[in-house]
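As you look at this complex, bear in mind that one protein chain is not there, while each of the others sits in place.
Each chain gets a letter, A, B and C, in the order it is written, and its residues are counted from 1.
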Amino acid sequence: MAIPFAVIAGVGPGTGAAVSRKFATSYPVALLARNPDNYESLVKEINGSGGKAIGISTDVTNAQSIKSAITQISKEFGDAGCAAAIFNASAGFSRKPFLDLTEEEFVAGYNVSSKGAFLFTQATLPLLLKGEPTSKYPPTIIYTGATASIKGSAQLSSFAHGKWALRAMSQSVAREFAPKGIHVAHAIIDGVIDIPRTKEWLKDQPPEAKISPDGIADAYWHLHTQPKTTFTNEIDIRPMLEKW
Amino acid sequence: MAIPFAVIAGVGPGTGAAVSRKFATSYPVALLARNPDNYESLVKEINGSGGKAIGISTDVTNAQSIKSAITQISKEFGDAGCAAAIFNASAGFSRKPFLDLTEEEFVAGYNVSSKGAFLFTQATLPLLLKGEPTSKYPPTIIYTGATASIKGSAQLSSFAHGKWALRAMSQSVAREFAPKGIHVAHAIIDGVIDIPRTKEWLKDQPPEAKISPDGIADAYWHLHTQPKTTFTNEIDIRPMLEKW
Amino acid sequence: MAIPFAVIAGVGPGTGAAVSRKFATSYPVALLARNPDNYESLVKEINGSGGKAIGISTDVTNAQSIKSAITQISKEFGDAGCAAAIFNASAGFSRKPFLDLTEEEFVAGYNVSSKGAFLFTQATLPLLLKGEPTSKYPPTIIYTGATASIKGSAQLSSFAHGKWALRAMSQSVAREFAPKGIHVAHAIIDGVIDIPRTKEWLKDQPPEAKISPDGIADAYWHLHTQPKTTFTNEIDIRPMLEKW
Partner (left out) sequence: MAIPFAVIAGVGPGTGAAVSRKFATSYPVALLARNPDNYESLVKEINGSGGKAIGISTDVTNAQSIKSAITQISKEFGDAGCAAAIFNASAGFSRKPFLDLTEEEFVAGYNVSSKGAFLFTQATLPLLLKGEPTSKYPPTIIYTGATASIKGSAQLSSFAHGKWALRAMSQSVAREFAPKGIHVAHAIIDGVIDIPRTKEWLKDQPPEAKISPDGIADAYWHLHTQPKTTFTNEIDIRPMLEKW
């Protein structure tokens, strides 16, 4: 019998990679990122250690690109449906005075975080619904949010408005599809994630000042394993030294 | 001396008209709507009753259209700056199963409510800042939100995600510009507004089941008159018979 | 015909006094505080400037004390009912390590802010309902909240838990009594109020760093004048220089 797969959009060296490794211990995984540099070594690593992975260069803001990725995934992994779809893609985070923002810069915060999430969700939902009757755990969609999902800070309107829009959509999809057995969850990642890019940040502080990608992956996996009687639709995650 | 003006975007027969009438008792008002039918009679009414009003056909989702409206306003009303900018434009509210939404339909909920608000805010902020030193009340931006600004209901993702994005931006702008004396407020209009289009809604209920546009206008005016020591950044508004 | 009165609990030299002066321009006012020093000169001031005021030494945490105050008010002001009941009493605000709190200190934050509000509401609601049919504006209850009504900061559990409890009760009372025409509102006062006690705070900052009691009073009055179609159940208030 074919086994269902997991799709992770927004794979990079941090959360996306950790989540991919975690879900790869149970499912074939499809790793999506625009730049193949972001998944190539990880695909090798997973395939080399007993798992099964493919990487697909995908632009989540482009409906055609996502559809084409999904077609390729189905061809590779068969028709058992999708067990988990993780949306970890995100617009860049940058502060800028409001009056200096171009329209393009403002909308950029929306295109990935929210429009991208919409396109990804529409493309994966049919496969999640397909896998539902035979899945071990309720098929799961998880969206990665941020501090900016619940606070609109000064000079951060581009990033924040896209993240708030994502959170709204997450609630809406959760309410429509929970009765069909699909588990939709939104994670508020409130703090600096410990990845290569943030190596120089908070250098004067102990490791507990940053969030561990593996910790996020474990939380996502726990969400995935929750039964239909016990859906968590939102969690927050922060390191023990975070001010909030 | 020139007196500052007010701009109301999203003028229709309900909230927009009531707000326009209210602010027209103190300021020259510029009424923006895509369709001139929405402001023409109101412009006449205001001009005929001792006020001063102009109407400008404007597409708030189009930067050029907004800029051209602002240029026209400055030409008509002079350079005293803007006392109040009210963003009352909104995407249409319609329920639809998530999987039936086209990309265009989804994004439509964003384009007016959020991108439009961004363009309107960028165009009016310099005029609000200009008017600040001499204004009687702190120059004010007010955004009209909805129930969907704080809840992502099933089948309402298009409308809701645009409204959440607007609320995020409202906070961000409020935090950046309050120290410069600009008062930014967001109103959660939680209920059915009593306008011609909703005449047949809640017909079996007393009038207190719907929100009065004049009541909203009074609330917006009160927000505008608040001093720098006492800014309200968010209010909710609902009729006494609303379930919430 | 008898005219309805207003009751303000928690009168001191700041918000309570400003609210009392404001409502005294339209109603006879009863000023409640534990210590008569807090209302005596104000009672004189109001009575000396054309208004009508009485002061009653009251312990809001004591049911009998509140009932006795209400009896005295009815005797003085007649049976036209209550137009507005403002609950401005509050536990003291003090930071303390959690493990150093005694049970009494913890519960103190509840007794005034929440139990006191319960007793005050129960005592005044019948009079608000009585006045409802003939009142000019919907009879109104307003509760004064704080930053700590929406955030449980470290070392502030005593104060915060009482304020959260008050906010919960405010929602519950609003939902039950709005259909009966009673307007219930909760104000999140997010910042330092400019009163004698805070004179030395934020001394290096301009006046716009503190909240004006008169601004709060104006906001409360506006809430009171809202019609049944347009109830605001929650507002926030902060000075323009507040970080939030």
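As a convention for this text, contacts are C-beta pairs under 8 Å (C-beta built on N, C-alpha and C of every residue); 3 or more make two chains touch, one makes a residue touch a chain.
For clarity, every value in this text was computed on a predicted model and none was experimentally measured.
Taking the complete complex into account, the chain left out of view touches A, C.
For the chain left out of this panel, the touching residue among C:21, C:115 or C:224 is C:115. From the options C:3, C:107 or C:202, the residue with contact to the unseen chain in the full assembly is C:107. Of the candidate positions A:146, A:195 or A:211, contact with the hidden chain is made by A:211.
One of C:125, C:142 or C:211 touches the chain omitted from the figure, and that residue is C:125.
Touch with the hidden chain on the side of chain A covers residues 138, 175, 178-179, 181, 183, 194, 207-208, 210-212, 215-216, 218-219, 222, 225-242, 244.
Although one chain is hidden here, its contacts on chain C can still be listed: residues 63, 97-99, 101, 103, 106-107, 110, 114-115, 118-119, 121-122, 125-126, 148, 151-157, 160-173, 175-177.
Everything that follows uses one rule, which is that only the chains that are shown with their structure count from here on.
Ranked by how close its C-alpha mean sits to the mean of all protein C-alpha atoms, the top chain is B. Mostly identical positions are employed by chain A and chain B in their mutual contact, as over half of the interface residue numbers are shared between these two copies. At the far end from chain C, in terms of centres built from Cα atoms, lies A. Centres computed as Cα averages put chain B at a distance of 31 Å from chain C. Each chain gets one centre point, the mean of its Cα atoms, and the points for chain A and chain B are 34 Å apart.
Within chain C, no positions touching two or more other chains are listed.
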